[in-house]
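Left out: one protein chain. Kept in place: all the others.
Per-chain residue numbering starts at 1, and chain names A and B are given in the order in which the chains are listed.
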Amino acid sequence: MISRLTSGERSIALMLASTGALIGVLMGAFGSGDPMGVHGWIVLAFCGALILVIGNNFYDPEPSEDRTLSYYDDPTKAGLIIALSWAVVGMGMGVWVACQLAWPDFRFENAWSSFGRIRPVHTTGIIFGFGGNALIATSFHIMQRTSRARIPDQVAPWFVLLGYNLFCLIAVSGYLMGVTQSKEYAEPEWYADIWLVVVWVSYFTLYVRTLARRNEPHIYVANWYYLAFILVMAVLHVVNNLALPASFSGAKSYSVFGGVQDAMTQWWYGHNAVAFFLTSGFLGMLYYFLPKRAERPIYSYRLSILSFWGITFFYIWVGSHHLHYTALPHWVQTLGMTFSIMLLVPSWASAGNALMTLNGAWNKVRDDAALRFMMIAAVFYGLSTFEGSFLAIRPVNGLSHYTDWTVGHVHAGAMGWVAFITFGSIYTLAPILWKRAGMYSAKAVEWHFWFALAGTVIYVFAMWNSGITQGLMWRTYNESGTLKYPFIDTVVAMRPYYIARAFGGLLFLSGACIGFWNVVMTIRRAPLKEPERDYPMNSEEPQVAAVAGK
Amino acid sequence: MLMKIIRVLIKPFASLYEAHAVAHYRIERHSMGLSIGIIIAAAIGGLVEIAPLFTIDETVEAAPDMRLYTPLEQAGRDIYVREGCYACHSQMVRTLRDEVERYGAYSLAVESQYDHPMLWGSKRTGPDLARIGGKYSDSWHVQHLVNPRTVVPESIMPQYAFLRRAVLETQSLPGRLEALRRAGVPYKADMISSAEVDAAGQAKPDSDLADGVFERYGEETAIRNFDGQDGRVTEMDALVAYLQVLGQLTDLPESNSARDE
């Protein structure tokens, strides 16, 4: 891969990696005795490895290819493989976390393996590791294809991809050492947060630079969603992570916000991490791969506009539905509840747009498991947004909040929607990227599909049951009109559901492992096939670029 | 008739949408225009909901008796964060009858005003801890944290036996209190400069270090050998000290619920 960089690019890459290594040494030295020091050595090892790889091929011959004739897909390929690795790690941790709730001593008698430390490894590993890498990789692919232009630069995408993974690595290793800000989905400490800002700004710049070179007058819907994902996450990330480090040689920091303001800021962030990371970004993926695979036009452009702006505008208001009945003032809760209901319209409009797009391609859905993944994703997207809006109604939330019902809702969205759309996209994308006739084993895709579906259904049903049971038990009054169950009774009642959940998770994980294997085999064994017309437009006669005016 | 009314009502939405779609059609050709549009659309909600929390006075109640976390308690809080206890325990009694009956007076905003960050939590795998302070003995907490199943056989909480062995790191406490002070917690200069001795003093009732703690944080402060081990100040001392002060920083919640009836 290095040999495809020009010597100038190799120098830049080497300089960047060296700067990183230097920062690592500084962190290691100043932070010695603190987890930050360990992070310094991790940074050094990461950048050192990069230096080795670049240095090893530094004097390779200059590449001779004409870059205007092809897309640059190396980072996309790497991103996909990394995403799949994170999937196995993240889901594996999920299964372990689930097992600990059923069998609390199912761990090494060690500080790092306790529930509170490995739970964020699961959430970060899966959301940022698996989800984030999948988003970055697919966005590189999609922004080039829908712009019919090559990415402008060959170092920047690597910087984004590898820099992002360095962030994930620091995050996850930090939790095991007890480094966390405790803010859900924003747990990494201040220096990791700052680093992510640098990566993210490069990502945005790269995206806009590619769009600026496009050979299409209009920007395709998928890109709107990716842009919203990148931009809004940047704003959310910066504001929610504002913190004062206790010292610059240590990891510990304190949020600048406190109490009720901190709660609102955190859930403004937390909910919109769901909205702009787990929804907006993946809608971008859906908008490209679903019509591509189904070979059908998007059902309605107008509906796309409605749902895009609806989602962008309404989502931001609803974070307070995570704080119903708390010390957050009642008025904010009312806003959160009402906007959550209004939000259902654009959400269902997107899900509907996706499903209506499949109209006329149902036979393909039946025969093609990759497309079926995407169809089920759209269905679960519709389901989980409906459930979300329902849970946002105050009295319903009074029952569901703090229980496994939330966890069930999360995984209906996370497994049924996020993971399904990702796997469907990967199965569509891998053969194109590696120029193969198809996936190595269509049967394995089929198996993965059914494992994933069964796993999701078992998981979600178990959590609905346990959540509603627990919520009801907490508020059950006996015939005398006083509370019936002490808390511990509800812990005991959860056990069978926790075992069922762990089993469902294991199925889901098995499916993901099959998928990973299948992708690797596709790269190694599947027969070659050149995809049709997969090169930037400006390499041939421009077709019709004229705008069909309105 | 009904259809007609509905059609009339729908009209404004639809025409608003038409105008918007036309604007969109133009803007979707400019990546920066689109970006700015996205930022504006996404900024409004946050501003309307968060900014007024700083300006509307009644958001945070006034509690003149509110006291600060001592250095030992703050160190315990940091351990609570580090171990991820918030993943299973909330610290927020909601305004629901069953919660008030089970856990005590509902939580007020002022109770967490010095909490950077707040630890209200989002999951109750274990019970709420907002009012746990003083509910059980120190030695029970120690026993429970060392191995929850020795006292509660049905528990699924992890064991934290290592806390009892880990000597508490206090060197960084002045820096930590200083950061909190800059975030708005009213620590005074002498509190920050004596943070290390105060942390040790609070866990050593027999030493003369204890007096300073009373002086700076009030006579109500619990000065005890929390982990039951003589000589050493451990992370267990800090965590138990923190647990024992939860819900004890102000008396306002109880009086508040009584007054409003």
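Here is the rule we go by: a contact is a pair of C-beta atoms (placed from the backbone, for glycine too) under 8 Å apart; a residue touches a chain by one contact, two chains touch by 3 or more.
The criterion applied here is as follows: contacts and distances are computed from a predicted model.
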{"item": "Undisplayed chain, where the name is taken from the UniProt record, one of \"BolA protein family transcriptional regulator\", \"SufE family protein\", \"Cbb3-type cytochrome c oxidase subunit\" or \"ABC transporter permease\"", "value": "\"Cbb3-type cytochrome c oxidase subunit\""}
{"item": "Per the touch definition above, residue among A:396, A:468 or A:488 touching the missing chain", "value": "A:488"}
{"item": "Of B:30, B:135, B:181 or B:232, the one touching the omitted chain in the full complex", "value": "B:135"}
{"item": "Where the unshown chain meets subunit A, residue by residue", "value": "145-146, 148, 216-218, 220-221, 288, 291-292, 295-304, 306, 325, 329-331, 333-335, 337-339, 341-342, 344-345, 348-349, 352, 359-360, 478-489, 533, 543-544, 547-548"}
{"item": "Absent-chain interface as seen on subunit B, which is shown", "value": "6, 9-10, 13-14, 17, 48-49, 52, 55-57, 95-97, 100-102, 104, 106, 127, 134-140, 144, 151-152, 222, 257, 260-261"}
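The rule we apply is simple: only the chains that are shown with their structure count from here on.
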{"item": "Mean-CA-position distance for subunit B and subunit A (Å)", "value": "28"}
{"item": "Residue ranges of subunit B in contact with subunit A within the complex", "value": "17, 20-22, 24-25, 28-29, 31-32, 34-35, 38-39, 41-46, 48-50, 53-54, 56, 58-60, 78, 81-88, 90, 92, 94-96, 98-99, 101-102, 106-127, 148-149, 152, 154-162, 172, 175-176, 178-180, 182-185"}
{"item": "Complex contact set, residues of subunit A against subunit B", "value": "100-102, 104-105, 107, 109-111, 114-117, 119-120, 175, 178-184, 207-208, 211-212, 217-219, 223-224, 227-228, 231-232, 235, 239, 244-247, 250, 252-266, 268, 302, 305-306, 309, 312-320, 322-329, 332, 335-336, 339, 398, 401-403, 406-407, 474-475, 477, 482-483, 487-488, 491-492, 550"}
